[in-house]
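With one protein chain removed, the remaining protein chains of the complex are shown where they sit.
As written, the chains take the letters A and B, and residue 1 is the first residue of each chain.
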Amino acid sequence: MTVSTVGVPAPSELPAAGPAFGGAGSSRFKRAGNYVALIPFHAYVGLFLLFPTLVVAIGAFTTNKGQLTLDNIGAVFATKAFIDSFAVSIQLAVVTALIGAILGALLSWAVVRGNPNGALRQLVVAACGVLAQFGGVMLTFAFLAFVGYEGMLTLFIRDNITHTRMDMSWVYSLTGLIMLYAYFQIPLMLIVFLPSLDGLRQEWYDASASLGGGAWSFWRHVGGPILAPSFLGALLLLFTNAFSAYATAQALISQGCGLVTQQIACQIQSEVMIGRENVGKALALGMIIIVATVMLLYAYIQRRASRWVK
Amino acid sequence: MTATTPEPAASGLGVAVVFEEMHRWYGPVHALDGLSISIAPGELIALLGPSGCGKTTALRALGGLDEVDHGRILVGGKDVTGVPTNKRNMGIVFQSYSLFPNMTARDNVSYGLRLRGVDAKARKKKAEETLDLVGLAVQADRYPHQMSGGQQQRVALARALAIEPSVLLLDEPLSALDAKVRRQLREEIRRIQIMVGITTLFVTHDQEEALAMGDRVGVMSAGRLEQIAAPVELYERPQTRFVAEFVGLTNRIPAKTDGTDVDVLGRRIPLLPGASDRGVVQALVRPENVRVTPAENGSSRVLAVSFLGALCRAQVALPDETIVVAQMAASESSGLYPGVAVDLAVAPAPVFVVAN
Partner (left out) sequence: MSGSVNTQLGAAAPGGGALLARPKGAGRGRRSSRSQTIARYLILIFILGYLIVPLFASLEFATRGDFDKTTKTFGRSLASFAAIFTYPNLIDSIVASLQIAALTVFGMLLLLVPTMVWTIVRVPRMRRVVEFLCLLPLAIPAIVIVVGVGPIYRWIGQNLGAVGASPLTLALIDIILVLPYSYRALDSSLRGIDTGTLSDASRSLGAGWPRTILQVIVPNIRGGILSASVLAIALVLGEFTISSLLSFNTVQVVIFLLGHRDAYVAVAVSLTALFFAFALLFAIARFAPGAASRAQRVVEEPAA
């Protein structure tokens, strides 16, 4: 009986052994202790990110009294304005993601070919950082100062070319929104894509050239395939970014409920219709589902397109 | 500059390569300062020098990756100076990470053939032959990240050889590998090069590598060729101070010279041509040319002894506290311990001298 305990160290010895062996995790207690230190982070993310998401998901299927119902979802599909808002938002996100990704990739290429420590690159990166993440409302005002009713271009054309008041209502339509979104989509693409372009090694180009390849062969067989996964990833991020945007559209067309995000905001701000409190949550759930679908699609393509990635 | 006339190392596909008076400036830096070399068909020339001496610039110029500001490059008698890289038909192996990460070993090797419009079947056959040549036929379907550094460089070599290039350019291909793989791979590269008979320019900063692989070794410094000669000659009869100091381990021992002979440690030995200093100088003596004998009333003292397998190296302090390293067969080192008094002498091999 006493003999059998000899091989097993007394529990009090265990903590002392831990630090000496670094991260080896010499006991089950110790290992569990390692996870305990991560609790604050998980608790916080759980409370302020996962819980709200769960509230949305559950709320979409319940009445305000907590009973299960499909009425909220039904209301989304039955209301033309809701369906239209999804269509407009998706259209806007797709178009501006494509524009942003293509123009942003070209801009990144033009910037990368310069001196990596040069002022041009640092200027462009800093400016794009501001436009991509800081903008929203303020970008809209800058845009209106350019092409709004009293904008610089509008007045210039009126005073010097047409001499009559121009119809600038297109600025406040989908066309205007697309132009406006380009002001943060292109910079965001640059920020996201620049590191991938930096990762293209000069040796690959040299090797391709020495084997007889010109610029076209390099981009087609080497550069293109290598960049494809990150380009695709950036495209997805741009889609999500535009699809989730609210401030910009709200500042341009403040009475509008044209986009899904604006529809949701309208629902939040006018929770008056009895029995329909949770329609906003159903709309929000719709957004989550669309973004999640795109993400899964992306993950699938990514896995197929990049077998060579570690 | 050329001490011996180049002789072909092997008969094969090799073509002659000539650098004529090449100059290259990067801003104010003169990276190539009138470099002229002629390489015989099938010969392997190793360019050796400290980083920034211009050796890589010379290689890139031959490969067409960099242009020269002045001078000509002849390959097989034809002037290729203005020809772009992708029309030069040179096989280049880079330092590391040059394999296309999105292609398997086989696809990497057949890339050049694909660009030449070779059909898929012939491409596959050639790729497999070439991979077999470097001993990697079984790894053909692996991606670069699934291979070790040594394997990656073998694939890079196969890729360069698959297009049957006129010249093979090796730009420090071993420098990112660890010592053992390095030694193994350098012997293999040399074996393949001789077998294929291809003219090769090999750039390195590792003198052991250069001396082991080159038919001739060119030592470069500050954009100029200091000396180009067979390895033995370079080691035993350096023509400039830079070469004498850069190649091999060297002691500096106080000496006196009259311009033809030199007195070192009480012995009179011949002076190598090219040393211009006179009077009190320092002689550059190889460790294996220093003889150490234990002597009770010797004026020098052994400081430390280290065994390197078959060889043995002893650090000895002269009366004036100059430290000299001597190297001998391990069997000749008996009686040498730290603190022992010894006599030093130098072998009668010609030496180079430098001013104090």
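Just so we're on the same page, a contact is a pair of C-beta atoms (placed from the backbone, for glycine too) under 8 Å apart; a residue touches a chain by one contact, two chains touch by 3 or more.
All of these numbers come straight from a predicted model, not from anything done at the bench.
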Residue in contact with the excluded chain [from A:Val112, A:Ile178 or A:Ile301]: A:Val112
Residue in contact with the excluded chain [from B:Ala222, B:Ala304 or B:Ala345]: B:Ala222
Sites on chain A contacted by the missing partner chain, in the whole complex: 19, 22-23, 25, 34-35, 37-38, 40-42, 44-45, 47-49, 51-56, 59, 103, 106-107, 109-117, 119, 122-127, 129-131, 133-139, 141-146, 150-153, 159, 182-183, 186-187, 198, 202, 205-206, 214-215, 237, 240, 243-244, 246-247, 250-251, 254, 261, 264-265, 268-269, 280-281, 284, 287-288, 291-292, 295
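In the analysis below, only the chains that are shown with their structure count from here on.
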Distance from chain B to chain A - Cα centre to Cα centre, in angstrom: 53
Complex contacts: residues of chain A adjacent to chain B: 201, 203-204, 206-214, 217, 221-222, 225-226, 307-310
Contact footprint of chain A on chain B as seen in their complex: 63-65, 84-92, 94-103, 111-112, 114-116, 143-145, 156, 159-160, 163, 169
